[in-house]
Each structure stands twice: as structure tokens, then as C-alpha cells.
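Following this message is one structure expressed as C-alpha cells.
For this depiction, one protein chain was excluded, whereas all remaining protein chains were kept in their positions.
Presenting chain A:
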Amino acid sequence: MSGRVLVGVKRVIDYAVKIRVKPDNSCVVTDGVKHSMNPFCEIAVEEAVKMKEKKLIKEVVVVSCGPQQAMETIRTALAMGADRGIHVEVTGKDYENLGPLQVSKIMAALAKKEDALLVILGKQAIDDDCNQTGQMTAALLDWPQGTFASELSMEGDKIKVVREIDGGLETIKINTPAVITADLRLNTPRYATLPNIMKAKKKKIANMKPADLGVDITSRLEVLRVDEPAQREAGVKVETVDDLIARLKEAGRI
């Protein structure tokens, strides 16, 4: 085993930005909008770097799929302590249609190519909220998956994962190699330090295309329309409780 961890990072619209839909309802406005690393991806990078600092793994390789700007996100990860980056170039229409299935095919191909011990991803991206890439990657590789991880510990060649589930916490032990997806409470991502930002400049980022990995990124999905959530309508005042019941029945609520 290489002791190598592959971390996927996605460049998304910054969480604090007010999202606007394009007038033609085709998609969300991204031009000139502030972007940053998906917060769950930051947590994934932090976990990998912590594992390296504890000498549990040897190398952290960070991957991002997208146009030229994806390099910024990779650099941020390098400044946090990742060792090298891989930029899988996807541009234009291909990028607009890039979804979890294609990304998971790319991640699976890279996991095999890099002989990865672990693939760590954020549990979901805050733009599409798909929560699929980790699971699909594991399925394509036929590897175990520890999703919604809030705690990780290596135990020999197995990995113990505490998962956040609806009913509380579930602890599982899975074989490596494995895919992990990071949940909110896994860790608190560090700030990059000024010296690390400068060191990051010297770290290598390899460039490749999906075709180089033998991956077909044709999308099977077509986005028909994007709308803002419906505006909240004014409420209606009623005079009596009977009125209220009648109105609720009318609206089919009871």
C-alpha cells in the first residue's frame, strides 16, 4: 500500500453569497461571483493533512475537476498542507453538465492510478447538495465506504468510522482501501499560514483530461429549468377557530 490519500475538492460559490438565478432560468449566475472551496472539502483536506502529521499516511494528493479556476482551489488545499495536486480539466458545456457520476468515474480511475489507500471527499457540495460522489466512487471501485464521518481512526489495515446518522451515531470498521466522506463535525479546518501559502507555490499540480483517464464524461442528465424558491406569500387572518378549520380543510391540510 502506498500510504497515499486522495482528496477531492470542489470549487463552489462561496457560502455567504446571495445566489441569483439567470433571467433565462437556465442556471445560477456564476460569472464574477465569489467562489471558494466547498466547506466539506476543506474538512476532508484537513483530515488528510492531520493523518499525515500523525504519520498514519505518507502523502496527500488533492484532485479537482473543472476549468482553469479549479487550480485556485487546489492551491488552497496545498497551502493547508496537501503535497501535490491533480487538475482534471473540464471546461465549458462539459463543466456545466459535470455531475457526481462523472466525477466519481474520474476519482475511481485516479484512485487506481495513484494506488490510493483512502479516498476522502466532502459528504456533499453546497451548490448541488447531491451527496452521491463518495458513494458512487466506492461502488465503482468496489471498496467499502464510511460516509458522514464525524470521527476516523486507523486500526491496523482497517479504519474505524463513526458516522452521523438520523438516529444518532453509528460506528463501523471497514477494510482499506476505502472511501470516506467527511461530515461537519469531523474537524475544524486550519487557516493556511503565510509561510505555507508561499511554500504551496512550489508544489506540483499535474494537468490532465478525463479522456487521459479513459473516462467518458457525457452527461445522462439535462437540466431543464432553474427557479428561485417561491416567494413567501402573505398569510391570511381568520376570525374564529371554525374559520380556521374550514380554511385548513379547503387547503387540503387536514
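Convention: a contact is a pair of C-beta atoms (placed from the backbone, for glycine too) under 8 Å apart; a residue touches a chain by one contact, two chains touch by 3 or more; residues count from 1.
Criterion: contacts and distances are computed from a predicted model.
Selecting from "DNA-directed RNA polymerase III subunit RPC6", "Exostosin GT47 domain-containing protein", "Gamma-tubulin complex component 3-like protein" or "Isobutyryl-CoA dehydrogenase, mitochondrial", the unshown chain of this assembly corresponds to "Isobutyryl-CoA dehydrogenase, mitochondrial" (UniProt protein name).
From the options A:Ser26, A:Thr171, A:Thr193 or A:Asn207, the residue with contact to the unseen chain in the full assembly is A:Thr193.
Remark: the residues of chain A touching the chain excluded from display are 14, 16-18, 20, 29, 32-34, 36, 72, 75-76, 79, 191-195, 197-198, 200-201.
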